[in-house]
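A single structure is presented below for examination.
The other protein chains are all here in position, but one chain of the complex has been omitted.
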Amino acid sequence: VARSIDLNVDAGESAGPYLYGDDENLFPWVSSVNVACGFHAGDPAVMRRTVDLAARNRLAVGAHVSYPDRAGFGRRFLAATPEEIYEDCLYQVGALEGFLRAAGLRLSHLKPHGALYNHASADPETALAVARAARAWDPALPAMLLAGSPGLAAVAQSGTPVLAEGFADRAYSVDGSLLPRSQPGSLLTDPLAVAHRAVRMVVEGNVETVSGEAVSLQCDTMCLHGDTPGASTLARAVREALALAGIEVRRAWPAN
Amino acid sequence: VARSIDLNVDAGESAGPYLYGDDENLFPWVSSVNVACGFHAGDPAVMRRTVDLAARNRLAVGAHVSYPDRAGFGRRFLAATPEEIYEDCLYQVGALEGFLRAAGLRLSHLKPHGALYNHASADPETALAVARAARAWDPALPAMLLAGSPGLAAVAQSGTPVLAEGFADRAYSVDGSLLPRSQPGSLLTDPLAVAHRAVRMVVEGNVETVSGEAVSLQCDTMCLHGDTPGASTLARAVREALALAGIEVRRAWPAN
Amino acid sequence: VARSIDLNVDAGESAGPYLYGDDENLFPWVSSVNVACGFHAGDPAVMRRTVDLAARNRLAVGAHVSYPDRAGFGRRFLAATPEEIYEDCLYQVGALEGFLRAAGLRLSHLKPHGALYNHASADPETALAVARAARAWDPALPAMLLAGSPGLAAVAQSGTPVLAEGFADRAYSVDGSLLPRSQPGSLLTDPLAVAHRAVRMVVEGNVETVSGEAVSLQCDTMCLHGDTPGASTLARAVREALALAGIEVRRAWPAN
Partner (left out) sequence: VARSIDLNVDAGESAGPYLYGDDENLFPWVSSVNVACGFHAGDPAVMRRTVDLAARNRLAVGAHVSYPDRAGFGRRFLAATPEEIYEDCLYQVGALEGFLRAAGLRLSHLKPHGALYNHASADPETALAVARAARAWDPALPAMLLAGSPGLAAVAQSGTPVLAEGFADRAYSVDGSLLPRSQPGSLLTDPLAVAHRAVRMVVEGNVETVSGEAVSLQCDTMCLHGDTPGASTLARAVREALALAGIEVRRAWPAN
C-alpha cells in the first residue's frame, strides 16, 4: 500500500525587527506549518507574511497557540485555569483566521506550543480545554498533540479529531515520552540519524528510546524544528529519505 | 413612514481584575455593541463574557479595533503605516470571531476605536486601510466611521459598506466635526438635552453646533458612551425619547 | 515595654483608565505600602501618583515585585528560573526608584506579589533569587515574606534582612501556612474579628488556626488587603484596636 506522512514545522516566530527560524528555506520540505499567533511569538505583520508564504507553498496552516508569555517564548509553565486556556486558544485561533481568509485558506489544525504543548500532552484536563477551543471554532478541526500521550487519548475520546505527532529529532524516554530538552542528548542533529528515525517511524511504527529498545509510536505527523542550526538541511534529508522509502509527504487529514 | 436608528455602545473594556464601563446595565438600551479586542482594552475572558452578554440581549456585535496601545487605552495617535493598520485590524477582527462562533453569532461591523477612529475619520488613507481589513474579512462587513467625515466618504466610494455614526452626547464644531474631548463642553451629560439631540438627529437629520446653528448629519447609528457617570441613565433617557418620537431602535443594516 | 507593629497594604494597582483598590482612603491607616511596578499591575503614571501619595502620608514605600503576568494579575505560578526571577525583581525595583527619587524618598523594602510571594515563601531557592535582587540593590534592603515560612528562613540565613509578615484577615491552616484563597473561609471580613486577631498577633505572638488551636507567629508587619470591599473600614478597625491595646503602628525596621 502507499504510505504517507505529514511533515510539520513551527513557523512565523519572528516579530517586528526580530528574525527567527528559517521559514523561507523550510517550507519547501514540509506539508504543514504551525503559525505563532502573537502570544509567544509572531505579530500581525509576521502572521500575514507567514500565511502568504504557506499559501505559495500550498501548505496546510495550523494555529500554534501558547500561554501568554512573550518574555519566555511560551516555554514556561503557567498555572492558567482550563477556562483561561480555552479563552486564550480561541482568541489566538481567531486572530489567525483573518490572514487565512485574506490568503484564501482555511485553518487546518490547532497545535499548542511549548509549555502548553507539554502540559496538554501530559494532562488530560488541559488537553480538553484546548480541544474545547478547537471544537468551538469548528467541530472538524483537529488538535495536534504528542503521539501516545494521555492528553491525546483524552481529546480523541472526547470526539475532537486528533493528530498524533512524533519527533524524529528528539530522544524518547523508555516510557515513550520525550526526553526533556534540558537533558543532554535530547536533541538529535545528525541528518542521517534523524532521517533514519523518520523512515522507521512511518514504516515500522516505532522509535528507538534512549535505552536502545523500540517503543511503538503511531504518528499522523512528524515535527521538524525550524530554529536549530542546519534546520533546512535536516528537513531536506528527512524528506529525501522518506521519498527513497516510497513514503509520500502530505497532510494526513481531510482539508476542513 | 416608520423611522428607526441603531444605538451602539463601546463594550468589553474591562481587563483581568479591572472593571470598566457598565455593560450589564447598558446593553438593554442599545441595539449593537463594539467589543474591545485586546489592543486598547479587553482580554480573552472579557471578550467571551461580553459576547455572551450581547447574545443574551440579542445585540449586533462589532469589533472595536485599536492601535496597539494598552498603556494609553488607544486614545493616542500612533504613526502606524496603512499596512500595519490593515494587519492590526485583521488580527483583532479575527480574535473576536472565536467568541462569536462559540455564542452562535456572526460579526456585525467593524469600528475603529479612539485615536484610530479619529484619524480614520479624518484621513482617507487610514480609513481605507481599515476598510481593506473589513473587506478581507467579509466584503459585506460594514465599517463604522464619523458621519459626514472624509474617511467615511472614501470608504463608501471604495465599495465597502459604511455606517455613519452620530454622537448625541458630544458637541459638534461649526464644520460638523466633533469638538475635541480636551475642550470644555465637548461632552454633554444632561440626559434631557442628549435625548433631545438624539431625536432631532433622526427626525430632522441635523445637529446643533457650538455656534447654535444646525448642520446636516445623516446617521445610521448613534453612539452612547458607556464609561461616563450615569451612562445607563443617559442611555435610558435617549431610548425612551426615541420611543416617544415613534423611532424604533434597531440595527440599520442587514445581518451579515 | 512599648509595643509596635508595621501595617502594610498593597498599593498602586490601578493602570491607565482602570482604578483598583482604594489607596486614598487606606494610606492614612497604615505605616508602609507595597507599590506595584508594572509587571502585574500599575504603570509609570500610577507609580508616580502612588509614591507621591505615600510621601504625603509619610509612609515607607516598598517595591511589590511580580512575575511578568499582567493578564493574570501576577496570581498564577510561572515556571521562571531563579535567574529570571532575580532579573525581573531587579528591573522592577529599579523602575520604582525614579519615582522615589522624584519624591525625595528611599526604597524601604522588597515584597514579592501574588504567586511569586506564595512560591518564594514556600520554596527557598525562589526566595533566595528574590533576596539576591534585594542585595544587589542594597545589602540593607529587607525582603518581606510569610512569617514562619521556609523561604523567610532561607533568606534570613543568607544574610539579607527579612520582614516576617502576618495576615490578620486570612485564615491559617493547622501548620501555620495560609489557607489558600480558593478555599471557603480563607478571607476574614468581619472588622472586629480581624482587629482582634491583629492585636493577638502582636501581644501574644500567635494566631488561631482553622482547627481552633493557636500557632506561634512572630511578625514584623501585618498586611491589610486593599482590594476587598470595606477595606478602609477594616483598616481603621485594626488601627483603632491596636491603639486601644497600646500598640504603636510604625515601620519596624530602620529607614535605609
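Letters A, B and C mark the chains in the order given here, with residues in each chain numbered from 1 onward.
Basically, a residue touches a chain if its C-beta (ideal position, glycine included) is under 8 Å from a C-beta of that chain, and two chains touch if they have at least 3 such contacts.
Remember, it's a predicted structure, so these values are computed and weren't measured experimentally.
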Contact partner of the left-out chain, one of B:L19, B:A71 or B:A245: B:A71
Touch with the omitted chain, as defined above, among C:L96, C:A127 or C:A198: C:L96
Hidden partner chain, residues of chain A it touches: 15-20, 41, 43, 70-73, 227
Absent chain, residues of chain B that touch it: 68-69, 71-72, 76-80, 84, 115
Interface with the undisplayed chain - residues on chain C: 38, 44-45, 47-48, 83-84, 87-88, 90-99, 101-102, 133, 136-138
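Please note the rule applied: only the chains that are shown with their structure count from here on.
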Per Cα centroids, the chain farthest from chain A: C
Cα-centroid distance, chain A relative to chain B, in whole angstrom: 39
Contacts with two or more other chains, residues of chain B listed in rising order: none
